[in-house]
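Apart from one protein chain that is not included, each protein chain of the complex appears where it belongs.
Think of it as A, B, C and D in the order they're written, each chain with its own count starting at 1.
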Amino acid sequence: MKYYGRRVAFYAITLWAAVSLNFFIPRMLPGDPAQILIGKLARNGDVTPAVEQNVKLILGGSDEPLWNQYWAYLNNIVHGDLGISVSKYPEPVWDLIKDALPWTLCLVGAATIIAFAIGIVGGAWIGWKRGSAWDHVIPFTALLQSVPYFWLAILLVYFLGMKLGLAPISWGWDVQTYDHPEWSWASIVDVFQHAVLPALTIVLSAVGGWLVGMRNMMVSTLAEDYIVTAEAKGLRPRRVLWVYAVRNAALPSFAGFAVALAFVVSGSLVMEQVFSYPGIGKLMITAVSNADYALMQGVFLLTTVAVLVVNFLMDLIYGYIDPRTRHHG
Amino acid sequence: GCGGGSKATDASTSKAASTDKPTGVANSTRVLNVWAGSMTPIVANFNPFSPNVLHAAMGPIYEPLFAFNKAGSGDPTPLLGESYQFSDDGKQLTVKVKSGVKWSDGTPFTAKDVAYTYTYAFSKPSYIISAEATDDTTVVVKFDSPQFTNEFSLLGTTFIIPEHIWKDVKDPAKFTNTDPVGTGPYILKKGSVSSQAYTVVANPNYRDAPQGKPAVKTVRYVGLDGNQNAEDLVKQGKIDWTGMFVPDVDAVTSLGIGYINTPQDPTTIYTCSNADEGCTGAQTDKAVRQALNVAIDRKQINGKAFKGLGGTISPTFALLGRDDKWITNDDWKESPQSADAAAAAKILEGAGYTKGSDGFYAKDGKTVSLTLKSPAGWTDYNQAAELIASEAKAAGIKITASTISEQEYFDARGSGKYELLMGGVVGTSVADPFQIYKDWFAGFSTTKVGTPLKASTWNFSRYSNADVDAAVKAAASTNDEAKRKEQYAIIQKNIVDDLPYIPVIINATQTFFNKKDFAGWPTEDDLYQFPPSWGSVSSGVILANLVPLS
Amino acid sequence: MAEHETTGEDVREAHLVTAAATTVDAADVVVDGLPPDLPDAVGDGSLAAAVTGEPATAERPRSRRRDLMPSWSPKLVVGLVITTVIVLFAIIVPFFTLDPNSTDYDGLLKPGEQGHLLGTSAIGNDIWAQLAHGARGSLLIGVTVGVIALALSVVFGIFAGYLGGWADETLSLITNIMLVIPALPLTIVLAAYSSSRSMWLVAGVLGLTAWTGSAIVLRTQARSLRARDYVLAARVAGEKSGRVIAVEILPNLLPLVAAQFLFGVIFAILGEAGLSYLGLGPTDAVTWGTMLYQAQQGSALTLGAWWWFVPPGLLIALLGCGLSLVNFAIDEIINPKLRNVPKATRRVRKARKHEKHAAATTEEAGA
Amino acid sequence: MSATATRSAGPVSLPSHETYLKGLTPVLTATDVSIDYLVDPPVHAVKNVSLTLHRGEILGLAGESGCGKSTLAYGLNRLLKPPADLASGAVTFHDESGTDIDVLGLSGESLRVFRWDKISMVFQGAMNSLNPVISVKRQLLDVFTTHRPGMPRKQMLAEARELLRMVGVDPNRLDSFAHELSGGMRQRVMIAMALALRPQVMIMDEPTTALDVVVQRGILREIMRLREQFGFAVVFITHDLPLLLEISDRIAVMLQGEIVELNTAADLYERPQHEYTRRLLASFPSLTGDRGAFIRTGETEGVA
């Protein structure tokens, strides 16, 4: 019991620390949101006095002591109130997040899962065929893994999107056909098409890590005694590969995968920016460039909670994935 | 960045919509796609007083009384208004509004709505004493001081709102007005607002609806997060109208896409110039500013950073071409176009600077070393800054060009805590540089370093000169051209010498439009309105004027 | 008594690290592994020697330090060559290039035009010069971040793992909090904090967010090393904790630490590029990231100026690839199976082929 | 060189050994097997070993660590993995049915079918021979599903339970995972698994090292019993010579890749022929006998 008590205490402290950091870090940032908003508006011509007055009105009143703000902030969070976004005033932060989250979850989530799946299966295969020509795939994945993400995205947009016209280059769906994505076959296909390039970017740059990790685990696993035993038992090679080797080799990757999945909710800043994709990462950029504390905190909090929740779930379910951790301490 | 600039236009042509009306296809279902600079996520907000208002609210849905043409001189186009008249002392404005106009919900529009708007607590400028509808088509507005110079602001940017709706609005600051009722050519299509786009459709109650206007029945505004993205979509024909900076214009126009460049807004180097107000750094010395002014190679900057699309700037900040008549001395027509290191050296040495072994000038043992900042992502500014730094080096002035986030930039600008910033000056919407003199150069438009500027004042350089202030005040109280010119001469003499903003170029303002499927766009020959899609008011006028071709 | 509850959680924590780090399964790490080519258990052989008159096992005396060096494999060679070439490029070439910030040249010159090896940017910077100076900048940032992250991960990983108890709890808690906080946004926030972002600041900020993964890997290792007999023996001999860590534990973690360092460098160079893309890169130095940023902002691709956009990205990828390959070689020291098994497979296949060939030829000869 | 001399002579054995062999039928014959590890420099782990295993006999293979015992065992079962390479020799399996199988000639499917069915193996690290994330049941049943495809599942389960019972493990532990079993239980499970198909030969590579002497004794007893019941032949590998002497019929002593002496257990104990065997025997102090040569050199009568 004590162990679980400690785990819970750990989660509570981490959550509190992260939440507090979320509060204090943005507040250390320079910048007066009102100035920023007016300045931006002025880039596009005239700012009417009425608007300016409105801006000041909205953004004027946070002269309260930091301490009071902190308590109010904690209080609000406890009540599920993430506040109101300044840059998208008067939209509540939660509404912004709610709109963006499904996109990010679907795209980044799917891409993460695909990258993981390819990595595991590919890694398993390359590991199985260790010492063969397949090993030469490894340096290429290393190369892909080290490519700056946006650079790759831009090249993909340029060649696949513009030159070849293979896939749409912006947005999460075709705004010219649908005001909103619908539950129709055509619309779903359309959403998929729009996810192609962004997903490809993520998959290409993420697959290498999983692949190499899995391949290495696979090579080590294949040298284990229980694999030799399985072979000695006269099992079919396919069965040895998929039942006896892959499962063990993939186990370590799962914890990493869970964390990666948790970070999915924080979106993919750069990718969403390149593709004008309506996700959480985009919100984060909006928040940072407008000194929109509430929005920033909202996104931070979301990520923190997601990571903690996933960790907690992993604590709970890891036993089922890996029987070794099930019973003993 | 979406800056711009270009060669001066002689486009001060006809005032209203073109006479030879293009004939379009009736009942075309072709949707016009517009990017007006909105970034995703789009959040529904059609409150014209909100800083986050969406573009369609400003012109296409709500209208002011008149449309002033920023791109030309000439009289404003009547929208809801018909005519206006200032009293001689400039303290009273009488406006005649159109009759028979209806709000998009069918309620008749009257002068009372106008009076309501002018006195609406939330938008009322402090100088308005009262506004009354004397009858259904006449409004009389009274001021506490002569307001000749606020003509544009009162008539051209105040969006008229329906009293019968707004009187029930409890918290105007939080009001997002998601079901806007306006008088403009378009109304919001219900349920069309998503994080990426929203759509407006023709207003059946529009006053010109009987004439088939607007002929383009559906307009979609989209959100995008970068120029590159927008440029690609324009090339793909997925965006029909946008205003943004594109370095390689030919690559776009060669695809049959319409293009017009209407440079309007000056780009300058803001200098925190006034040590009395708390500025620090070598730029507070006039000599350094003057040296920098002659050290920079404006031709090179235009060629490289602005792709040759910028316009020549006048140190008087009068827009060359449009405002020529306000330039009081021919010497002040253009800022020097090429670098003159020798002249810069002369100025600096004259002021007691000596060149050190590192090649940079110094005075009292202090090297002239300045940081020139520009917001990240505003490419033209970033590149111009790089060029300026490199050119200044040749003249013995050390400048470090650095990019900062927008928030830091606006903060620095507002608080005056900077040495040099690449910065724009908002061009005037009427053919008169006065607004610039008043808002950007007058001592009463600034504050001490560390305190943000008051609303409607833009004197980021903290420049303060009694002669200029007096002249601005004198010019404001007269409508007589000759008298004003006298005052302008005083202002111009001072600012050309003091250079609190070192003029660099007139930004290109590029507009790309689909001329295959739509006609009626502003052209060089018929610049009836300021063409970019982000133009407030003007975009509504242009949209109402377009006709589909397919 | 926390020090006894070591078993269960480590299985997972070991893997709670970046994807790349999962290449090392902590359980398999044979940090102090014998040189894999030598037989594992070397008996005294005194009896056997007495009987046969020859030493039981032919031992090749090899120095421990040599064992810590990766043995030459094609991966390592390619990795080292790429890395070395780029590092030399960064060190030497900047002395011979034009001024990377000079804008005196025409804009958008194609490679070779007017003597510009790689052409010029839109505002007339010499790309070759920028590439060389950028290499210097990027590498400096990379190495700085690597060092910072390493220092932090050693403190938070090795100290925590070795000391155990409250020190471990506290340090691990901090590590876990840092792990939970999304790094890139935090980096952005920190980077935006200072208005003039020097290269060092950017490096510092990246360094502050780059160490958690390594710390966790190192902590797991340190915890397992803590129970090693030779560490216990050192304690029994009376060594102080600090010395045990520095002298007994650290050297054996060297390959792992080196691998983490290389990861840190790759992370930093990519991170710097990402920050730059968002306009938050260093303002006082040319790096590959700022080059990419400028090229992207200047619509290099649409202007057809591939020589402006492609080289910096490619060099980042190449350097990353080179470092990764070196890392793979290090993985192979840490876990000799990784190297030996594939190599062995190849050898035996070759031998078989050879035999078959020989058999075939003898048959032919016989026929 | 002495090694060459030994090799040409073959393993030392006594005439009584020949007598013992009479009346036994061979089940596995290895002739002149050499196995190399293709590392740098190559290791000749097994050098020209010839060995015959007879039906139902326990053949002990002794020798100090690293002398090539495991390598030879793997070679007999065609389990060598790179870098090991069976450079030369022949291994023949004499099936009950009377057919001889050239083990080295098998490959692919025929080899797979041969394994475990004819020769099964208990590995040196039997502790690690069970896959930690797959239940014991599945690992046991896998043997049946692969080699006895027609068998009904119920029967397989019954069989599996019976196997566990035979080796003295509670059949209810079938659903356990390896880590839930003690080391001894794991060893027994592995023995059960090796027995599953009633193979004619079982190779046991140090099945009891790292176990408690008490546990070890239990397992040995179990093996002996099963051998009596099923009559399979056992190759028992260990470096614990006293243990071998207790349980095996014949003992082969290996030294540096070669079998230097091959004799019946009794002969080997009483009349060791090879110098190395003699020394080996001498290095085990007697538990209950007198102290013999093992007087503590440190003994100081005076102080005591």
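FYI, a contact is a pair of C-beta atoms (placed from the backbone, for glycine too) under 8 Å apart; a residue touches a chain by one contact, two chains touch by 3 or more.
Here is the rule we go by: contacts and distances are computed from a predicted model.
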{"item": "Omitted chain, identified by the protein name its UniProt record gives, among \"Monosaccharide ABC transporter membrane protein, CUT2 family\", \"Sulfate/thiosulfate import ATP-binding protein CysA\", \"NADH-quinone oxidoreductase subunit H\" or \"Dihydroorotate dehydrogenase electron transfer subunit\"", "value": "\"Sulfate/thiosulfate import ATP-binding protein CysA\""}
{"item": "Omitted-chain contact residue, chosen from D:165, D:198 or D:225", "value": "D:225"}
{"item": "Residue among D:55, D:81, D:138 or D:279 that touches the chain left out of view", "value": "D:279"}
{"item": "Contact set of subunit C toward the excluded chain (per top definition)", "value": "1, 4-5, 8, 32, 34-35, 38, 41-48, 57, 59, 61-64, 67, 228-239, 247-248, 251-252"}
{"item": "Missing-chain contacts mapped onto subunit D", "value": "64-65, 211-217, 220-221, 224-225, 228-229, 239-243, 245-247, 265-266, 269, 279-281, 283-289, 291, 294, 296-300, 303-304"}
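Just so it is clear, only the chains that are shown with their structure count from here on.
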{"item": "Pair exhibiting more inter-chain C-beta contacts, A-D or A-B", "value": "A-B"}
{"item": "Between subunit A and subunit D, centroid-to-centroid distance (C-alpha), Å", "value": "54"}
{"item": "Between subunit B and subunit A, distance of the C-alpha-averaged centres to the nearest whole Å", "value": "39"}
{"item": "Per-residue overlap in subunit B, given as positions that touch at least 2 other chains", "value": "228, 232, 405, 407-408"}
{"item": "Where subunit A touches two or more other chains at once, by residue number", "value": "29-30, 131, 154, 223, 251, 273, 288, 322, 324, 328"}
{"item": "Subunit C contact footprint on subunit B (complex, rising order)", "value": "227-228, 231-232, 246-248, 251, 300, 303-305, 307, 371, 373, 375-377, 379, 382-383, 386-387, 389-391, 400, 402-405, 407-408, 412"}
{"item": "In the complex, subunit A residues that touch subunit D", "value": "131, 223-226, 228-237, 239, 243-244, 247-248, 251, 322-324, 326-328"}
{"item": "Residue numbers on subunit C that touch subunit A, as the complex places them", "value": "5, 7-8, 11-12, 14-25, 28, 75, 78, 173, 176-177, 179-182, 184-186, 188-190, 192-193, 195, 266, 270, 273-274, 277-278, 289, 292, 296, 301-302, 309, 313, 316-321, 323-325, 328, 331, 335, 337-338, 341-346, 349"}
